[in-house]
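Take a look at the following structure, please.
Left out: one protein chain. Kept in place: all the others.
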Amino acid sequence: MNRRGRNVYRLSDIVHRFGGEVLGDADVRITQVATLETAGAGDISFLANRRYRKQLEQTRAGAVIVAAEDADATRRPRIVCKDPYAYFARVSALLNPPPAVSPGVHALAAIHPSARVAAGAAIAAFVSIGADAEVGEGSVVEAGCALGDNVRVGRDCHLYANATVYHDCVIGDRVILHSGVIIGADGFGLAWDGGRWQKIPQIGRVVLGDDVEVGANTTVDRGALDDTVIEEGVKLDNQIQIGHNCRIGAHTAIAGCVGIAGSTRVGRYCRIGGGAMIGGHLEIGDNVEISAATAVPKSILKPGTYTSLFPISPRQDWLRNASHIRHLDALAGRLRSLEARLAESEGKKND
Amino acid sequence: MNRRGRNVYRLSDIVHRFGGEVLGDADVRITQVATLETAGAGDISFLANRRYRKQLEQTRAGAVIVAAEDADATRRPRIVCKDPYAYFARVSALLNPPPAVSPGVHALAAIHPSARVAAGAAIAAFVSIGADAEVGEGSVVEAGCALGDNVRVGRDCHLYANATVYHDCVIGDRVILHSGVIIGADGFGLAWDGGRWQKIPQIGRVVLGDDVEVGANTTVDRGALDDTVIEEGVKLDNQIQIGHNCRIGAHTAIAGCVGIAGSTRVGRYCRIGGGAMIGGHLEIGDNVEISAATAVPKSILKPGTYTSLFPISPRQDWLRNASHIRHLDALAGRLRSLEARLAESEGKKND
Partner (left out) sequence: MNRRGRNVYRLSDIVHRFGGEVLGDADVRITQVATLETAGAGDISFLANRRYRKQLEQTRAGAVIVAAEDADATRRPRIVCKDPYAYFARVSALLNPPPAVSPGVHALAAIHPSARVAAGAAIAAFVSIGADAEVGEGSVVEAGCALGDNVRVGRDCHLYANATVYHDCVIGDRVILHSGVIIGADGFGLAWDGGRWQKIPQIGRVVLGDDVEVGANTTVDRGALDDTVIEEGVKLDNQIQIGHNCRIGAHTAIAGCVGIAGSTRVGRYCRIGGGAMIGGHLEIGDNVEISAATAVPKSILKPGTYTSLFPISPRQDWLRNASHIRHLDALAGRLRSLEARLAESEGKKND
């Protein structure tokens, strides 16, 4: 396990910052977070799911973060708070700050003379930055990233190695692009014209709001005419495809392998499960949750959880059952016919 | 929105090139395309879907492209033509030509001495080109692209930043590879041999025909023994995976996130919806349309539209209904039994 970052905090320091109450020795010194199972003396762990209460009893963690109802489930030094998982997230962020930025431009970067790179930004080897592009203070651009002409990257961003941003796209502040991310490639815009596809120039941009994170190998296409917009605080996992002209509402989280076809608008505070496929030109309202591996062929305006996830079975059982799906209409017809015949039969009998 | 390209055309210039008829002022000057909603005085817009007729009435576009049946739905200067969407595509291509190529090889490119780069090609920084490789006239290879030994790239191609082409692969003329595209990685060829997987060398190539476009992060594997072939005019969206030995017929269009397993042949003029998964060793005929998110476990020889897309429901409804799928065979059996019993009962009654 990675152990970078060796800041030391006492439990009393932590509750001073984040609230909550210490039970037990408030002077215990903490240097890292860990799972209940692997934590040792300098580590703080947490219980967010009561399934793991057994592990809480057995943990050797220096301290743990628990909810009030679990405060007595251990005698280890502990912080009692409302939401142990969110609390743990804050503590982990405190113990594992991003590495300090070493500002400067590597000798083997290719920066267009008209580009503006802030003095406090760090540009690694093999980065290319196009004409009139801009990289803000505190931003890190790792090896092999390519930023096209007129790209704007805000402050305190982190572009991991080999990320690509096409010309004219806009990246807000504190945005994270992981490796292999492609922002602003052409949308799939084609017109059928005389026996062949005519490409439609994609002249919109991609605009990413502040605090957006984009996972490895995720792609967000530029707009055909207007922009593709990812609003502030949106979190995208790996291998997601977002088509041209989409708008993803603020603070929506999308898990890996999701595809969203062009011109669809997803609301704020949505949660979309891994592998879901969302059709084009749809409207998904705020606070909609879509299950993993679910296909969405139509708009969903009402908040709630939606799914089309199928049960899995041993192959032989499945083949036997699934074949009937093709004949459901006939089966339903036979049922209606039976109902009519039985009603008639019962009618006669009661005559 | 991106506003590069500032060519000016009058409506009369446009119909002179592309046909159609101007109604209203043929001297209106146009510099860009836009949606009905956002277009202003110098913009031309279009109506391709009658759903947007209301927007046509309200548009402030300098001109619009419409079909004959909508010619009277606006009094703005307009071009009347048969297929407004294809016409718009041509006008947009006219107004937004690709940027001029600035030929030359960047000082920080790594070109093998035996490679042949045409004088009119543009090779950016951090591009590596292997032994005996070839890049044709007018082709652009952006930053960070890697072309292996003996790769052949035709004329007027555009390889966006960080695309990769493995050794020996062939790229036709006017091909577009977007960022993150991987052409010619090894196919998934393995033989189970004494308790472990034995890798089978993948000695075929990938051959891309003329006018192919490949979307961001799409992968096309090299053939195991023979070649993987993408015929002319095929359009591939982002994040597609095409397995070894596949052949994709000319002018087929495939939307994002599709997977096609090895040795499958897809015909000409097919359209495959986003997220569809097509099995290996299948044959898909010409003019087949496959819906989004549809799994294709067997060959489809007859033209038509095929689907296995499931209805989506609120989670609670869904759980209640989906559980029956596992028991459809039993349910169908009970129905048959009821039919027999009722027939017997009716028989008795009629005795």
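Lettered A and B in written order, each chain numbered from 1.
What we mean here is this: a residue touches a chain if its C-beta (ideal position, glycine included) is under 8 Å from a C-beta of that chain, and two chains touch if they have at least 3 such contacts.
What you are looking at is a predicted structure, and each value in this text was computed from that prediction instead of being measured.
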Contacting the left-out chain in the complete assembly, out of B:Ile14, B:Ile182 or B:Val234: B:Ile182
Hidden partner chain, residues of chain A it touches: 1-4, 32-35, 38, 83, 85-86, 88-90, 92-93, 95-96, 106, 108, 124-126, 142-144, 160-162, 176, 178-180, 211, 213, 215-217, 233, 235, 237-239, 251, 253, 255-257, 274-275, 292-293, 309-315, 318-319, 322-323, 325-329, 331-332, 335, 338-339, 342, 345-346, 349
Where the missing chain touches chain B, by residue: 108, 110, 126, 128, 144, 146, 148, 162, 164, 166-168, 180, 182, 185-186, 188-201, 203-205, 217, 219, 221-223, 225-227, 239, 241, 243, 257, 259, 261, 277, 279-280, 291, 294-298, 300, 304-311, 313, 317, 320-325, 327, 331, 334-335, 338, 341-342, 345, 348-349
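Going forward, only the chains that are shown with their structure count from here on.
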Averaged-CA centre spacing for the pair chain B and chain A, given as whole angstrom: 25
